[in-house]
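Every protein chain of the complex appears in place save one, which is left out.
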Amino acid sequence: MMTFSIRHIFRYLLSCLFLVSVLISSPVMAADDSQSLQEVSQLLIDGDFDEKSRALSRLAETSHPRTSEILQLLSDSQLYYHKKEKQLYIITEYDKGKVAKDLAGNEQVITKKRDYKKVTLNNKMRGVINRIKAELGLNADNPQQREAAVRDLLKDITPDTVTTLKARFFIEESKKVREMINIALAINDLKSSDDVLLSNAIEQLDGSLEQESRSALMTFVSTTESPQLKKQAQIVLKGIEDKVQYYGWLETFYFGLSLGSVLVLAGIGLAITFGVMGVINMAHGELIMIGAYTTYVIQLLMPDHIEWSILVAIPAAFVVSGLVGIGIERGVIRFLYGRPLETLLATFGISLILQQAVRSVFSPLNRSVETPDWMSGLIQINPVFSLTLSRLYIILFCLIVFVALLLVLKKTALGLQVRAVSQNRAMARAMGIRSNRVDALTFGLGSGVAGIAGVALSQLTNVGPNMGQAYIIDSFMVVVFGGVGNLWGTLVAGLSLGVANKVLEPWAGAVLAKVLMLIFIILFIQKRPRGLFPQRGRAAEG
Amino acid sequence: MGLLNILKNDRGGQIMLGVLLVITILVPLLNLLVPESNPLHVPTYTVTLMGKYLTLALLAVAVDLVWGYLGILTLGHGAFFALGGYAMGMYLMRQIGDRGVYGNPELPDFMVFLNWQELPWFWQGFDQFWFAAIMIMLVPGVLAFVFGWLAFRSRVSGVYLSIITQAMTYALMLAFYRNEMGFGGNNGLTDFKDLLGFSLQEDSTRITLFVLSAVALAAGYLLCRHIMNSRLGRVCIAVRDSESRARFMGYRVENVKLWIFVISAMLAGIAGALYVPQVGIINPNEFSPINSIEIVVWVAVGGRATLYGAVIGALLINYAKTYFTAELPEIWLFALGGIFVLVTLLLPKGVTGFIDKLQQRKEAQA
């Protein structure tokens, strides 16, 4: 079978020679990393697959600092070599005019695509790469890295890895890593034919949420001949599936909460202007938009500190939107108190003016606001459930804003005056409250909160002149659904609408889910015109 | 008897309908008989534009009926307009037959594009004009009936009603954007060829549509005026000004509101049906909440509860819109927004109310 050409033999000898020389000179090599890298490079360029594998193993054994980087490049197919120069290059985009970077970091522009050739891999080599990577990971200092390494190994468990894992198990200190190794070994044991071993393995996999555990169990159920074991595996599998489903629901709920938080944020400013003051502000959406644009401008002003721009933007948006709100109240709304329908029309006019103003000042196109690094990423709770950080921040932010607003209304002098004016304007004035000032400040507060909502929304969607329109109807729905004049109602309504929307989404689709929610609220208002938590009493019935 | 009696105490209406009559006779003559080189010639493009304005004026009359006389600030009348338009659009789509891009005799192009095999049930019958004509009134009417039956019975009123009417049209917009709904999704219905066998490109068809729009506006106006002249009209005003008092007098306010709302929705549907063949397209954008609010502003500018004010407002604003969006697109939204604010603050009775006031002042001085 084996037919060696002269050239092959020659090459083989050459690499042996090289290996011998490496072995002899290893102390020197370890000291001289760049040289060993150079030699591995040559093998990766010229060698056959076996040679390449061996070269990689070598690299790992010498604990070369760039091992994992090179392995990663190989598995991502980003390692190329120049045909004539016989040098390795990192190419992320393989096209004419793009950049090729050699291992030392020198860049050059690709003039001819044909000059560069990818360092090819075969399956066996991929296995080797994965093994080396896993072994590197298994010996990492950080237990989380080690756990991740074991998890990587689950994909492809070979006798080799089993030995490695077993060896590791005895010296492993972290309980979590040991648990993970047990799962890996159990998956391996499922291939055996010893009933006791199998039974133990199945038991071990009980409750494991790893994808591999599930598929191993499924294969086992469909292939095993022992009815007893089959039944045992089926029960375990059922348990796992229930758990997966449970986490699925949990995830939907989490998504719903974050959507609900957005709704609450958008609606809560309206809950103040509409709920407490009875003013229909159709420009509310545009106040949100102004908040979002404030974020955008702040980021333009401090391009080097994007991380902290959000923290600056929150108070800035509050002030800007609040001032615009006070302007609207003083300029238009105060002439229209007691005429809700006229207020609605006038504020809608204002919303058109604000939209066009933004279009003229910025541009009709959407602007994107950068998300700071600390807001992206996720917390992996288990293989089937993770919390996206951005969503988590939105939920937290919403709760903070809500509590802060509650405190302002309940504990401060302004809050007291606001409530006094909203309950009985004439009496409040008689007691010396300057109701004009309170009106302006209340409206400013509601508008400022809308601005803060804009900061949050700028992290989720594009910032554009039309973004306010998208939220105004939702905001009104939330406030009306919750019961006008009731902040708690707004919170409950927003969160429950968010969750309901996400529950409907999988089988209805996003748009239809939204349509259904709207229809639901329209019907709900027929049944309970004063919302979930109505204000009761004689005054409310008038 | 009839017509003149209806307009007996309605000087504004007499003038408005008189002017409309003159225009309806003059414009086609100026288009057909005066040669193009003559400055008096009215190009067909203008005729169609005027026809479009007249349908929008009818829509404004429909809104004035419920807002001006019943105090229901509807922010969803665009939905009834659009539904009437879609009903007409469906008929026009079926009329295309095998002349579409894909040449399918049965299915409109967008359905072929979506790989649909057969016509959905709700498209059945729209190849017949009489059926489409019924649907133009029935669909908006039924929606208004169901919506109003629920809303008025549970006494949802004022701002709440406005908000849910807005939510209704918004929900419809989202729904119609979906391809699965079977109304052409984003693109809506377009590429119409002919109506009752008359090509929509022909000048004669366009002039007929213009005349029909004028007739529909006049008929709609007279119907509304007739209702408002009756005791029912006075009950409407009573309901608007003090709903609970009307109830204590034994009037079923919800029924009064419901029927006027349904009639208004049907008028809006007819307006939409006449609008679509003249602009040549209907898409979900017509449902967008801003359109519905704009109609209210036409009425507010013209003057509420006058009916002819609605017509004047619709014509004024739409002419301004055509002018501005062509000449100064940047300014248009500023102008429209400014009109919203200024009319509510300074001209609560609209242009007609302002003119009345000037006249009264003159009479007082004389």
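Letters A and B mark the chains as written, and numbering starts fresh at 1 in each.
Just so we're on the same page, a contact is a pair of C-beta atoms (placed from the backbone, for glycine too) under 8 Å apart; a residue touches a chain by one contact, two chains touch by 3 or more.
Quick note on the criterion: contacts and distances are computed from a predicted model.
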Listed names "Thiosulfohydrolase SoxB", "Monovalent cation/H(+) antiporter subunit G", "Pyruvate dehydrogenase (Lipoamide)" or "Urea transport system ATP-binding protein", matching UniProt entry of the absent chain: "Urea transport system ATP-binding protein"
Residue, one of B:Leu49, B:Ala133, B:Leu232 or B:Ile331, that touches the chain absent here: B:Leu232
Sole residue of B:Asn186, B:Ser244 or B:Thr325 that reaches the chain not shown, by the stated touch rule: B:Ser244
Sole contact to the chain not displayed, among B:Val256, B:Ala273, B:Leu315 or B:Val341: B:Val256
Positions on chain B contacted by the hidden chain, ascending: 227, 230-232, 234-235, 237-238, 241-242, 244-253, 255-256, 259
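The definition used in the following text is that only the chains that are shown with their structure count from here on.
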Gap in Å, rounded to a whole number, between the CA centres of chain B and chain A: 47
In the complex, chain A residues that touch chain B: 280, 332, 335-336, 340-346, 348-357, 359-360, 469, 473, 476-477, 480, 509, 511-512, 514-515, 518-519, 521-523, 525-527, 529
Chain B - residues contacting chain A, complex: 73, 147, 150-151, 153-156, 158-160, 162-164, 166-168, 170-171, 174-175, 177-178, 289-290, 293, 296-297, 300, 330, 332-334, 336-341, 343-345, 348
